[in-house]
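Heads up, one of the protein chains got dropped from this complex, but the rest are sitting where they should.
Per-chain numbering from 1; labels A and B assigned in written order.
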Amino acid sequence: MSAEPAKNDVSFQEHEEKQEWWWIAEKRRSKRLDYLRKAVWKKGALGGNYAPGIKVDLDGPKLFTDMWRFWKFDPVMMRRAKSLAHVLDNIPIFITDHSQIMGYWGSAPHTISWRVDGASMVNEELYNEPGVMPEPEEESLRKVAEINDYWAGQTAVDKLARILDPEDAVKFLSGAIGWGAPTSAYGYSGKNYEYFLKGERGFEDIIADIEKNIEEAEEKCVGTPGPDILPIYDRIQNWDAMITVLEAAIRFAKRYARLARTLAENFETDEKRREELLRVAETCERVPAKAPRNLQESFQLDHFVQILSRFEASEGAWPARPDYYHGPFYEKDVLVDKTLTEEEATDLVGEFMIRVYEVGGFGPRWAREGMQGITGTWVWTIGGVKPDGSDACNALTTAFLRTSRLIRVSNPTFAFRWHPKVKDEVMRECFECIRHGLGYPSFRNDPILVANCMNWHGHPIEEARTWVHQACMSPCPTTKHGVQPFRMASATANCSKMVEYALHNGYDHVVGMQMGPLTGDARTFTDFEQLFEAWTRQMQWLLSLLVRTVNLGRYKDPEFYGRPFLSGITERAVESGLDAVSPVGERGNCWITAFTWVENVDSLAAVKKLVFDDKKYTMEQLINALESNWDGCEQMRLDFVNKAPKWGNDDDYVDDIMLRCLRTMAIHSRVMRCTSNNTWPAAPQNVSGNIHYSSVVGALPNGRRLGDALYDGGISPGPGLDKKGPTAVLKSCGKIDHVSDGRAFLLNQRLSPTQMAGEKGYQLWRAYMRTWADLGLDHIQFNMVSDKTLRAAQRDPEKYQEVIVRVAGYSAHFVDISRKTQDNIIQRTVHGL
Amino acid sequence: MKCTECSYEAPVPSFRYLYNVRIDASLTLRQCPQCQVRLVVDELAGEATQRLDDGDAPWGKSAGIEGLAEDAI
Partner (left out) sequence: MSTCSECKSFFSREDEQGKGDCVLRVVDPRQAYYKTRPVNPDGDASGCESFQKK
């Protein structure tokens, strides 16, 4: 199903000149990819609301709840395994015309899934959400109410909320300082890819290993009595649960095989499609039961695993390294055996991404607003090195980059692990994606991040080199002891509150309560050290509260939730019989997502300069102005913006404050410990928390008012405040030690598409990237869409549906994000290189 | 301050503050409590200068763009 090559078509040149890349993509992709791409029901919310036609799936929740109620005497792992198996055996499944990769988390293409056992708060929200109930609405509402009644008080978060310290719980739930739910079991999960995705084993092999373990364990249980055999009884139950769900997964795949065969034999008249359907049937009979033998089977195994994980626990991220794990099959099929043409392979690669783009679950409003236009931050890792340090890029790396320009999805996106051995041809492919306005791949400095993994969590170098993005930014190995099956979800800090509380004695004027410790009335501070001391105490308090909460969530998750499927694909759990949720045997790979960080630095610098150094204003005047949201103090506000040094201009006055803040926080990161007794480094980045928190963070001395978007990146300068050019930005950021000052540091940059045109543009960018690498920054990403296009898209969104921009840690279609976010992106400084 | 659309007059803070995407500028967006229109406000002068429509660029070009080729904007 190839599209006509139209390289000489004059209209292509015109569209290229106008940078209308979406138009070109549409014409260049195959008819199959065009159909499949347009067939997707977008699940990302626009302005917090789901698109018309999107309905919540009630089949899965009903099947799950029915079985959960039925098996009420089983331990949590087995109960979940049986309930999940019931869903997998009975939920409606479908095969979209022209598709070759199977699996969807829901009962129809337009449905979003609903995690009933996560949090009652979310369940209540669903009941009240307009427009998402399937028809007849009244009947659906009745079903939801019944399900909600059952789960009230016994979801994972409900159970945890009962044992949290009440003060911590109230402060956390205020929404002012943290983001996310205080649990990790049904959040993000890292995957032990080294165990199951190397083409070495299928689920039948894992089941055989587990059966052997059970046999040995059972022998011990009839042996000499003693304390050592007591834990074995629970482990046998866990192993049984893993087998139950792995077998259900194999049956689930076989349902697709059966449907494909039925269609081929009874419905399909087109010979070519018949063959495809029979290949689909063969593929789904093969995987996940057995190890994959070719690219289609390898993709299919991976996709089934991802879908099954979501059936088990939603999952908010999609850690993956597709070129590394599927690359050997691509090279074998396309380059060696030639069983696939490049065009056929492109169809598979494109569909592999489209199948991900269509996935979506119901999320609470704060999550929808925090991730405008998408349903999760699904950052796929490509490039990088192999465990021996050699270049891991392969033919599939470039195939993914090329195909992403054809299908232009905003999820998943790529993050490219750059290292000095990356070939120029691969960098050119990366650059083309940016030039086409995708906003991805982002670039990660591999040697720096490998060192970072070793520094913070003690991963050995060979394991550190397997790292994938566990969510948007933080690297996590995919090995037996290196993988952290869960992101510690609620350790997402609204860091601007640190300086806000330091200035208001711990009181939050926005939510109207005493939040942080009493660190003194800032009106009485007489020097900068007093302010910094107050800031330090607020920072320690804020991070400790979030970490305490999520540590407890992780510790209790095996009891409150349980993940038999994830355990069944995690070597550590298969070996030990412990739930993968258990931190036993794991090194720990935690991080605090530090939202809204740079405001601390610019605010502290502004107070130091204008109050304590220049004595132009008093603390009394400043606190009064902040309390009035700068109303009636416009000239003073402008002074705090323009007469104080700002981060990102290579000015040591403020850059030193950045380093001091980071290093003070890094000390605390080593004091706080995770469930594996490891560290809690911070990763400044924003997802789109800079917009979400705009109405939560009060006025600050950097000149912002309550309501203004916060700065967009983890260490990006404020929009328009980086006045000294791109190299100055890099130099400021390069003063940070990206190995030991934190876990990862997000930097957004905006470039001019006209300046980046042609070979000259590429060479300019390469030189810039060399400086980036030399200065040791760990991350950078680019927006390269002109103001003209973005303004036109604001005026006429229908015509510009496919324009993609980099928001913060993710990309989104420009028309799917709020006006405030759009304006914020447009006002980011465009740097001429 | 006076609304440019419905002429409603009140002190600036009575107009609901929306946002300012360039904190180095004294230009903000506020909403008229009477006709709900989004207004572009010069905070130094305490004056509403225009209503905001889709695609309007009250803060002008992106920062940094002045040094670049004209067609980049």
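By definition in this document, a residue touches a chain if its C-beta (ideal position, glycine included) is under 8 Å from a C-beta of that chain, and two chains touch if they have at least 3 such contacts.
Nothing here was measured: the structure is a model prediction, and the numbers come from that model.
Shown chains touched by the missing chain in the whole complex: A.
Residue-wise, the contact with the chain that is not shown comes from A:Ile91, picked out of A:Leu58, A:Ile91, A:Leu348 or A:Cys476. In the complete complex, the hidden chain is touched by one of A:Asn49, A:Ser174 or A:Thr262, namely A:Thr262. With the whole complex as reference, residues 35, 38-41, 53, 89-97, 107-110, 255, 258-259, 262-263, 266-267 of chain A touch the missing chain.
The definition used in the following text is that only the chains that are shown with their structure count from here on.
Rounded to a whole number, the gap between the C-alpha centres of chain A and chain B is 34 angstrom.
Across the complex, chain A meets chain B through its residues 629, 631-632, 634-635, 637-638, 641-642, 694, 702-709, 718-723, 750, 752-755, 786-788, 791-792, 794-796, 820, 823-824, 826-832.
For chain B in complex with chain A, the touching residues are 12-13, 17-26, 28, 43-44, 54-55, 57, 59, 61-65, 67-69, 71-73.
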